[in-house]
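Left out: one protein chain. Kept in place: all the others.
So, subunit A:
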Amino acid sequence: MAETSRDRLVRMLGMVAYLESHGATPVAVLAEHFGVSQAKVTQELWTLGMSGVPPYLPDEYLDFDFDALDEGLAVLRDAQGVTQVRLSGQEAVALTGALATLIAAGTAPEGAVDLLERIRVAFGGAAPVTVLPGGDTVDPALRDTLAGAITRGHAVRADYVDAQDHRTERVIEPHRLVAIDGIGYVECWCRKAQGYRTLRLSRFADAEELADAATQPASAEHGFSLEPQYNATVTMRRSARWAFEDIAGVAVEDDGDSATATFGVSDTGWAAARLLTVAPHLLRVEPVTLREELARHAGAVIAAQGD
């Protein structure tokens, strides 16, 4: 991710705030804390030291002990009132929105609720985002069971309803609780399937921590990164364009009356279901694999709804 000028200014203000709170600090510590090289820290402290209040009289610059800086120690003498600035609206939306989403999904670590509240108060309680709980309710006891098992490295016996709607008992080794689009999941090793799985928390009917130690390490690949198998090209009336704009990696061309979306498909069934939801606005679907799947889904819906 390319570093922007704003990233650099935020970091420079951050170093001033750090030195104000913690006093003289080795450059090496600042470098680690802010995730940059020591040379970068030294250069940015020099830049700060050349900034000040017009008309820039000698005592109107930010002042550091530059002899100490040469020895690798950052000492702030006068900040001229400069310090880190409060969160912007967008920053507050991003951080409080994500925290509240993790909490609502039942996948927030301990302390998240309290942290969210403190940030909200600090922002004046006016962060322009509200997070409402979704329909996917997760029992807090389930979250605690899984979180406890993860911490202790134990397996869990789970009563789970899978994606094909089969209710099964299985033993899993949970690794991570994740929220994807506001829905809570657990990434785990499933002993029954002998593979890594991402299971939806709301589909757990019951879970019980076992004394049994986990045997498999967490997958390096997150369970939710799926490889596309082929590209689909769908032309629709323009008014249905919105239904395609949130698909990862989609390209949409718009000619005014109609729009054409091209996107990678990793799960044909998922793509067919998505197409069904805006079917009256569709004009053309490629390739034939996707058309066949769409026809199968539509046939099943008509058979069910019609009887």
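Worth pointing out:
Simple rule for what comes next: contacts are C-beta pairs under 8 Å (C-beta built on N, C-alpha and C of every residue); 3 or more make two chains touch, one makes a residue touch a chain; residues count from 1.
We adopt the following convention: contacts and distances are computed from a predicted model.
For the omitted chain of this complex, the UniProt record lists the protein as "Protein PafB", which is one of "Carbohydrate ABC transporter permease", "Na+/H+ antiporter subunit G", "PLDc_N domain-containing protein" or "Protein PafB". Taking the complete complex into account, A:L275 is the one of A:V27, A:A74, A:C190 or A:L275 that touches the chain left out.
Summary of contacts with the chain left out: across A:V27, A:L142, A:A240 or A:A261, the touching residue is A:A240.
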